[in-house]
Each structure stands twice: as structure tokens, then as C-alpha cells.
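This view holds just a subset of the chains, kept in their places.
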Amino acid sequence: MSNPTYRLTEIVGTSDKSTDDAIRNGIAKASQTVRNIDWFEVGQVRGTVQDGDVGSFQVTMKLGFRVED
Amino acid sequence: MSNPTYRLTEIVGTSDKSTDDAIRNGIAKASQTVRNIDWFEVGQVRGTVQDGDVGSFQVTMKLGFRVED
Amino acid sequence: MSNPTYRLTEIVGTSDKSTDDAIRNGIAKASQTVRNIDWFEVGQVRGTVQDGDVGSFQVTMKLGFRVED
């Protein structure tokens, strides 16, 4: 039986629109260089403030991907 | 004076649309069998990745409801 | 070289619409009395439940602002 190994890489996705968009942006960017990304886990949500509103959402998350044989 | 007791149940709501939608889906599903749900507390946000985008959002949360007399 | 000091204040923003809207509402409200808010850090997301749906989203967050000289 196969026992695969996965690696976790930690990134910060950002967006000026929403928390979910920051998640999607980070995943899309990482997918350009990392293959086989299977899941994400959100660590922290923070962001910048400008003129009494959110300037950008910053979502720290870990991405899990399978190590190829 | 009345001193009510509450119970907490832990669920994972999912959605292919958004984090908030995953919260709403989980609450709606639990409300079919649990009465008197008063509040929710988000524990973890994670999800699957497919083709460089979010496949599904998975939100772990606790639901608090009043134990009936 | 200047070594500024920042203060952190903790608030709970609420919204009947979405998590992000709760963040924006809290920041907008705090900006009425606090100047120089630079960043926010989300602590906890919770909320009330009404009729099987989210009644209000409640987002606990810290706001960081520069102490003026």
C-alpha cells in the first residue's frame, strides 16, 4: 500500500477586496510554481487600514501538496 | 432566578462559494435536528484546492444551544 | 533615527451581512475617535443564530495605531 508524503508551505495572500479573495489570490500565485496543491489551512487574518476602511486583507495560510515519487 | 445550561456541538460547514456561505450551510443543516441554537464560534478555516483555485471552503465551528427543561 | 511607538486597541465589529462587513464596520466606527490606525488583526469570529441562519457576525480584532509625538 502506498504511503504518500505531503509538504506544507506557508504563504500570505492579499486582496483589496475581501478575505476570500486574498485566499484565492495566494493559492493562484503559488500554483504557478508548486504542483499538486491539495488543501489550505488559514492561520491568521490581518490587514492594513486606510482612511477608516480596509486597505488590504492579508491572509496567512499553509498549503499542503503531495511530494511526487 | 433561572440559571440555564447550554450545550456546544462542533460541526464543519462547507461551501464551494465562500467562507460565510460555509458558515451558513453548516448552521442551516444543524438547525434541522437541533433546536434553540443561539450562537456560533468559528474554530478553523481550511479547504480543498483544485486547479489553482479553492475547491471548497471548510469551516469548523461550535454551535451553542440552550438545554430545555 | 525615529523609533515610533504603536498602541493596540481591541474591538468587536458586527454585521448582519458578512464577516468582512463586520471588519469594515468596526474599523469605520473606531476611526471616528482614533487617529492613525495602521493595521488590524482578527482574533475570533463568532455570531448569533436566528431561525437557522446567521443573525449577526461578530469579529473580535485588534487595531494598531501610531502614538503621536
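The first chain written gets the first letter, and so on, giving A, B and C; residue counts start at 1 in each chain.
By our rule, a residue touches a chain if its C-beta (ideal position, glycine included) is under 8 Å from a C-beta of that chain, and two chains touch if they have at least 3 such contacts.
Because the structure is a prediction, the values reported are computed rather than measured.
All together, the complex described by this structure holds 12 copies of its single chain type, of which 3 are visible.
Following the convention adopted for this analysis, only the chains that are shown with their structure count from here on.
With centres defined as mean CA coordinates, chain C is found 22 Å away from chain B. Annotation for chain A: residues 19 touch two or more other chains.
Residues 19-20, 23-24, 27-28, 31-32, 37-42, 63 of chain A are the ones touching chain B in the complex. The part of chain B that touches chain A in the complex is made up of residues 18-19, 44-49, 51-54, 57.
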